[in-house]
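A single protein chain has been omitted; all remaining protein chains appear in their positions.
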Amino acid sequence: MTGQMNTSNSNIYLPRETEITAIRQETSDIKTFVLKFKDAAYGDAFTYRPGQFVEFSVFGEGEATFCISNSPTRKTIECSAKKMGMVTQAMHELNVGDTVGLRGPYGNGFPVEDLKGKHLLFVSGGIGLAPLRSLINYCLDNRDDYLDITIVNGARTSKDLVYRDEYKVWEKAPGTKVHLTVDCREEDWVCMVGVVPKALEEIKPTCNGSVAIVCGPPIMIRFTIPVLEKMGFCPESIITTLEMKMKCGLGKCGRCNIGNHYICKDGPVFNYAKLKELHYEL
Amino acid sequence: MIEEIRQKAKELLAASKVDMVIGYRRSGDGVSTVPAFIDSAQDVDSLVWDQNCVYNLANYLREFPGKKIGVVAKGCDARAIVVLLQENQLERENLFIIGVECGVTDISEKCAACPRTVSAICDILIKEKGRKSGAPGNEKDAYAAVEALEARRAEERLGLWREEFSRCIRCYACRQVCPMCYCPKCVADQTMPAWFSKATSLEGNFAWNVTRAFHLAGRCVDCGECERACPVGIPLRDLNKKLEKEAKELYKYEAGSSVEAKPLFASYDKDDPKDFIK
Amino acid sequence: MKKTVKKEALIALIENLMKDHEVVSPVETAGKGVFYRKIDKAKDVYLGPAFAVEPVKKFFLHPSEWICGCNKEEGTASPCPVPADDKKRVIFGVRPCEARGLVLLDKIFAPDDPAGYQDTSYIDNRSRSVIVGLACSVPDRTCFCVSLDGSPVETRGMDAVLFDMGDNFIVEILTEKGKSILGSLPGTIDAGSEKALEAAKEKTKKLVVKTVKAPDSLDASFKSDYWKKVSLSCLSCGVCTYLCPTCHCFDLVEEERKKLRCYDGCAFPDFTLETSGENPRPTKKERYRQRVFHKFDYFKKNFGENLCVGCGRCIRFCPVKIDISEVAAGAPIK
Partner (left out) sequence: MSALGTDSMKDDKKMAADGGFEPNIVGFLCNWCSYAGADLAGTSRMQYPPNVKIIRVPCSGRVNPLFILKCLMDGADGVLISGCHIGDCHYSEGNYYARRRFAVLKNFLEYIGIDPRRFQMSWVSAAEGDKWAKVVKEVVEDIRNAGPNTISAEKK
């Protein structure tokens, strides 16, 4: 597995000290943290795949799981966190220069090799764009390997859209389309209105030679997958990245399994055919 | 006696007066019993009643909101139901309480010295024929263990509880088996703030066991399930009984005796003890 | 290598071992049962027929242990490893099912796959310990090891094993580690004792009366209402998981800037409850099914074995006497 940094004689639960070099406020309750390992040599050797995640620790509070939200081609580690529980609330109190802990990367990540030579349809809702952003930027940085890229991104309101500065950059990239949608009509909103599955039905992306990569809140995934299937996407070409409560990230603590697969170790990226086999209920 | 229980259960289910009857059935080992959840009149014959019917079935009643439930209730179980009704956790009209009288030492060791063998609340009371009715346990003996402990030196008591709590593995069986432990988020599971250590250290275990007991002050009906469930044998009832004794001595309050009574700590009296206050 | 040893000689050996080893053994605690303890008097060692309440697992995966420390020097608080306890340890009286449990836990915490995550704290504890087993002589009626490819007299996971022959023990040394501890015991074994041992073993195996036919796969029963039915009486406590020799799920908690690993179990609703309020295992049905599937399906898919050794603890100690063997065997897989 690429990017597995733990050797057999190091403590696998021990976080590495990391400095926050920048914090971006994405929405009222989502912040993106830009991180740098204090041990430069370790940082240089740290590699990961789009879709992999890390255990982020706020010392004295605990750990929480976040995907790395930017591409390994971009050289900085970024994590985006919505203010929700104990750890994320503490994260939102952090400042640039503060030290936090990081261990990882964990999980399988997106099958970037298998996606080569395919049209890619990215479907995301809310902060579900975070793992996809990593892959989108990765694909754009390796543009020749992939065919058309269509991005369908939704949020409750325009204020809840994350990584706003990047939409324009993506749009300008060759062979790349970006569709934005919000749940309800808003003043001054020029893009689409309606939930993500509805927007998809309007956009009618091609399914031939395409792979759909879906991430968002469970309810969005639940309604998006049938739409994709109806459009002709086969279960193998619908990829999603799952979120479940995780603690260890190592396939040991036992809570994040679906069937005999641990999301942290064997996932978080699964195709829909596999999920069906594992009795995963949308 | 069992025939009467089955008959009543059958009648209730057949007439759709209840959706389910919770009682006891024989377990696979052929000796002990397990809780039975019967939802069809045909299945009532699997119900049993004997000295192995230890479980406090009141613990399950909150799991079926909106359903009409018939429940087989011993004296202690019925008192637990009373407390749950007092605390608005159950709807009386959704319950059909099949009270069963149990002998004093019949059920298990947890029942020694139990003075209340008859349901405090029930819709029908099924008595055992030919037995002297409701021979009460000796109430004096009920606090023998507590009094013995009270008589010891403070350091000895602390040492004893430390020793007992040191075995605690925090499996929370005591909490889960207790009909009164129904907090949606137990303090032991809270993280913001985390009230006490999750570690099975002296502090963590001491805090957990003391908190559990005190939260049952004036609510524990002494069904003894916590102590029975504890895999490491912590004498939890000695904690509960002390609180029961205090409630009785200070406020003449007995948990589970009346649905109408205000809970111990939700009421007060102008003449409550005050000597300990400066 | 086997030898017949007088019980007093064994106690004398333990006495001697205690000088430079940590010695752990079952100890009888009046009225509370038998518990593994680090002993300070050789005579406290209990090698009788009663089973310890908690399995030996807790010496490798403790109910709660500091897994990462905190270096508070210079006003900072950097995470640091917790120094490993490297004192040599001998654990006496480990039952065959518990020792086999360790072999199964090894697959998780010390995977054969070199690329797998190696749990150093577990591995350190494993390598500093010598397991001196004690073959069962009086199985409990809840024991069902024989049905699960085990035996009350087997030796997997042990370095040496003791067989109680009445007046004497027969000691069988199985590994070099075992030899280093028990090799110095005087004695040999004669053909008669050897024969008596084999007879005793066969007799004990027959005493394990509970038989279970665990299905090869539970997959077909996943969506069945059966799981709702069998989980109705479950109280959602941690007894079965905490006392299981093979259950290993844990929680990581930060306390005092240190990281605590403590037992957690699939029966607790909070185990999988997400911050958002979503819970992928919202009811007892999903939670109890998870436990049975983990033992008799998922682990088998991943490692080719059941994650259950048939020790019977979860049946003995379940406050409402749920019998996992009955539940697994009765699952509707057709």
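To keep things simple, chains are lettered A, B and C as they appear, and every chain counts its residues starting from 1.
The criterion applied here is as follows: a residue touches a chain if its C-beta (ideal position, glycine included) is under 8 Å from a C-beta of that chain, and two chains touch if they have at least 3 such contacts.
Just so we're clear, the structure is a prediction, and the values are computed from it rather than from any experiment.
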item: Touching the absent chain when the full complex is considered, from C:D119, C:D159, C:E254 or C:D297; value: C:E254
item: Residue among B:K8, B:R167 or B:K198 that touches the chain left out of view; value: B:K198
item: Touching residue (missing chain; options B:A41, B:V118, B:V210 or B:V259); value: B:V210
item: Candidate in contact with the missing chain, chosen from B:A14, B:V31 or B:L250; value: B:L250
item: Residues belonging to subunit B that touch the chain removed from view; value: 146, 149-150, 154-161, 187, 193-199, 201-203, 206-207, 210-211, 213-214, 217-218, 239, 242-243, 246-247, 250-251, 264-268, 270, 272-274, 276-278
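As a convention for this text, only the chains that are shown with their structure count from here on.
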item: Centre-of-Cα separation between subunit C and subunit A, whole angstrom; value: 39
item: Rounded Å distance between subunit A and subunit B, as computed from the means of their C-alpha atoms; value: 49
item: Residues of subunit C touching at least two other chains; value: 251, 253
item: Interfacial residue positions of subunit A with respect to subunit C in the complex; value: 1, 4, 6, 8-15, 17, 57, 59-63, 84-85, 88, 99, 101, 218, 243-245, 247-248, 250-260, 279
item: Residues of subunit B defined as touching subunit C within the complex; value: 27-29, 32-35, 37, 55, 59-60, 167, 169-173, 175-177, 189, 194, 197-201, 204, 225, 228-229, 231-233
item: Contacting residues of subunit C [partner subunit A, same complex]; value: 67-68, 70, 76-82, 108-109, 114-115, 117-121, 222-223, 248-254, 257, 259, 261, 264, 266, 271-276, 278, 280, 290, 294, 297-299, 301-302
